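I'd like to ask you about the structure that follows.
Apart from one protein chain that is not included, each protein chain of the complex appears where it belongs.
On to subunit A.
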Amino acid sequence: MASGSSYHTVAASGTSTVVPRPQGSSWASIVSGQPSRPRIPSSTSTGLRTQRNGSYANLSEIGSQSGRYYNTALSNAFNTQSKLSRLPVSLPSYLEDSLYAEKLDAVRDSSWGSSIPSRTPSYTSVGLHAAQSRGTGLKLDVKDTVPSPDDDLPTPLPTKWNENDRSGGIEVSQDGLDVQFPATGPSKVNEYDSASVRADYFIPRSCGVYYYEVAIMNKSREGLISIGFCGADVQLNRLPGWEPNSWGYHGDDGKSFCCSGMGKAYGPQFNSKDVIGCGINFRTHTAFFTRNGQMLGTAFRDIPNDKKLFPAVGMKKPGEHIRVNFGQEEFSFDIDGYMKAERKSALQEISDSQVESLCPPLDEAALIQSLISSYLQHDGFVETAKAFAQDLQAEQNALSDNGKSKPVELMEDENAIHRQNIRTAILDGDIDKALELTHKYYPDVLTKNEQINFRIRCRKFIEMMRQSAEASNGRKKDPVSKRRAFDAYEDEDVDMDGGDNRSDMDLDEPTPVTGPAVPDLDMLGRVLDYGRQLQEDFKDKPDLQEEMEQVFSLFAYSDPMTSPMAHLLSEDGRGPVAEALNSAILVSLGKSSKAPLERLVQQTTVLLRELGEEGGPASFVNLHHWIHNLEFLPSS
């Protein structure tokens, strides 16, 4: 029965330590006895991009293997015990465009460096729990480790059979890939008992589809081997498929067993050297098997999506021996092709979705144009923003007959608009409006920035002084000086169109005076009241006293406009105040000051990750890959 290679001799002798395969001999050669084929590392059908040696890579390996993914600061922060080190170093190619891959990349991204260390201590692995019940064939009371709601770390992929989560009757090789039923079993507990083993980690649903293969190295006459998957709590002295929460394809009769002792005719029986593949599709909630690269069709339906499932194999007769390929080797079935077809169906559903409800009343085209234009403005691509606005207007003009075109109407970045309105109000001397808007949209800014609060209140006092002086002099304000103040701040990133509006308006009419004309004394009285209040509010701040006294000295002159302190009243003083407040708002917004397009990407990422945890179509989307690749949604 043994193929005659030294490897099989060792394995058949019943030793649990299996000599590692020599490097370079391929999976296919072990199974078929054929000379090894050269690996094709860059082909899409190869199992892995990077060879994995069966054990977990430690972080020094991670650091050296791929500079694209990892940064050294991150790797220094952890030891090999951390959860991060359990994550796969490389992925089988069929998973490269999955949400799982995107999550994996995201953890490796340096921005996660600060948040990971605080999370790791709380992690407990399934493996550790299972270790407590080592060697028993009895029902394991494995405590599931559900990722806490705040834990966005992806879970590891199955990498090997779990030596500590097996039935006593079978043995797992040192590299964790071979399982065999010893020909001369040490203690066969019960003739009716079978022996099963689970993989080390459960299957993450964010893979979309999970697939692994098992080579039948040796079988008994009956060939009672079961390949499948099961929950963490399923008894291991039964074959996969026979128990609730357990599914398996049996080699002795070719039947599929779905949580029941009654099988259904499904596929051929197993032969030695067969390669049996097992795939779970979390989008369609089905499972399928393959034999020697051939699809055998759907075996199970309605697989529940709230259970953690582990790859599992079981056997019943002495001499039986299998070896697993969890993706560390090339698969004999074209799982990449299967995955591609699945992705297409998943993405079709997405591409059929309607976007009108996202940001009413914008339709798709207007929404996209608004997103682009607000991004250009937010990120300071001033020239592009102008050119884009012109291109859009040109399109609009061409479409409308007889040249009576209406202006393009887009929505804009909320924050930009608010900030712009506040700045415009200050530049217009309407400090009350600026204060009102600031309190409304950025309530923290003024309480947290006393200096700025003080400067705005001072400006308010000055503006009141100005009005009072203007009213008593009956003097018109000088449009030229006002114009200057605007020009100085017109090159800001916020808005191009607004700049024009402002200038037009400014040239046409004087600053609006709040309230109707009132008798001088009345007005002066209100200025005085405001000044007193100002002094009251800031009297405890020694560093502000000098400035305050300077401002109050305006009271000393019957005509402040011609006084030695007249420069304080100049409209030029509005610009710096507006700028200071604008900067304070930007600081207070911090990282949340993102362009709508960026927010859209952020929100989509978060929602996809949440949704993909269930394994639906979302798990087929790797947003980051898509942005850099051409293909995404099928064209209609």
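Everything below uses one rule, namely that a residue touches a chain if its C-beta (ideal position, glycine included) is under 8 Å from a C-beta of that chain, and two chains touch if they have at least 3 such contacts; residues count from 1.
Just so it is clear, contacts and distances are computed from a predicted model.
Trainee: The complex lacks one chain in this depiction; which UniProt name from "CTLH domain-containing protein", "Exosome complex component MTR3", "WGS project CCBQ000000000 data, contig 00272" or "Protein farnesyltransferase subunit beta" does that chain carry?
Mentor: The UniProt record for the chain left out of view names it "CTLH domain-containing protein".
Trainee: So which of A:A183, A:M295 or A:I417 would be touching the chain we can't see?
Mentor: Going through A:A183, A:M295 or A:I417 one by one, A:I417 is the residue touching the chain not shown.
Trainee: Touching the absent chain in the whole complex: find that residue among A:L104, A:L376, A:I431 or A:A578.
Mentor: Checking each option in A:L104, A:L376, A:I431 or A:A578, the one touching the absent chain turns out to be A:L376.
Trainee: What is the set of subunit A residues that contact the non-displayed chain in the whole complex?
Mentor: Given the touch definition above, subunit A has residues 106, 109, 111, 115, 144, 146-150, 152, 205, 231-233, 245, 305-308, 349-351, 353-355, 357-359, 362, 364, 367-368, 370-372, 374-376, 379, 381-384, 386-388, 390-392, 394-395, 398-401, 409, 411-415, 417, 421, 424, 428, 437, 498, 501-502, 504-505, 508, 591-592, 594-608, 610-611, 613-614, 616-618, 621, 623-624, 626-628, 630-633, 635 touching the missing chain.
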